[in-house]
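Sending over a structure as structure tokens; questions will come in a sec.
For this view, one protein chain was removed and the others were kept in their places.
Coming up: chain A.
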Amino acid sequence: MRVEGYETWRPWTLEQLNNLTLTATLTILGANPSIFFQNYRTEICNFSGFKIYPGHGKTYIKADSRSYRLINGKCESLFLQRIKPSKLDWTIVFRRLHKKGQAEEASKKRSRRTVKAQRAVVGATLDAIKAKKAQKPELRASLRAAAAAKSKEAKKVAQEKKKAELSQVKAAQKGNISKQQSKGAGKKIQATSR
């Protein structure tokens, strides 16, 4: 191992050996680390539908520049014979077409449950919301009734007030009063010329 500051080579210490990174190890062993860190991506065989891990299969680029990934010689041979994968019952294309194994897949699916969480809203803090939630139904009903009665009362008072105002207006007016006027509309502007 090259030691800093010295123009000489010293053997590795155990600690240094233990702390070697993967890239360093590969370089020392003479391997090219970039091989192992290239596009590691499982492709899918264009014929059978199986996963192609790195190091397997062939990529065949046809004259129309469409590329086909084939996982093994079996698929390659069948592909070149132009046999349709949808006719071979071990391919995924076939299975999907004839809806094989879908019952198992469906049962395997786990339903996701969303958890509803109470949140404070502008105008009502979380405590206020919780308090309202915790109110007994009878209490709520009585509160509502009280509120309704109150609003009814207020309405009644307002109506009476309005009636009184109207009667005043009526008294002030002379002559014919149209239906609309009695309701409180403005006075009709009489024509002065014809």
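As a convention for this text, contacts are C-beta pairs under 8 Å (C-beta built on N, C-alpha and C of every residue); 3 or more make two chains touch, one makes a residue touch a chain; residues count from 1.
We adopt the following convention: contacts and distances are computed from a predicted model.
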Listed names "Aspartate--tRNA ligase, cytoplasmic", "DDB1- and CUL4-associated factor 13", "Dolichol phosphate-mannose biosynthesis regulatory protein" or "Large ribosomal subunit protein uL14m", with the criterion being the UniProt name of the chain not displayed: "Large ribosomal subunit protein uL14m"
Candidate in contact with the missing chain, chosen from A:61, A:115 or A:134: A:61
Touching residues on chain A - with respect to the absent chain: 32, 34-35, 38-40, 54-63, 65, 67
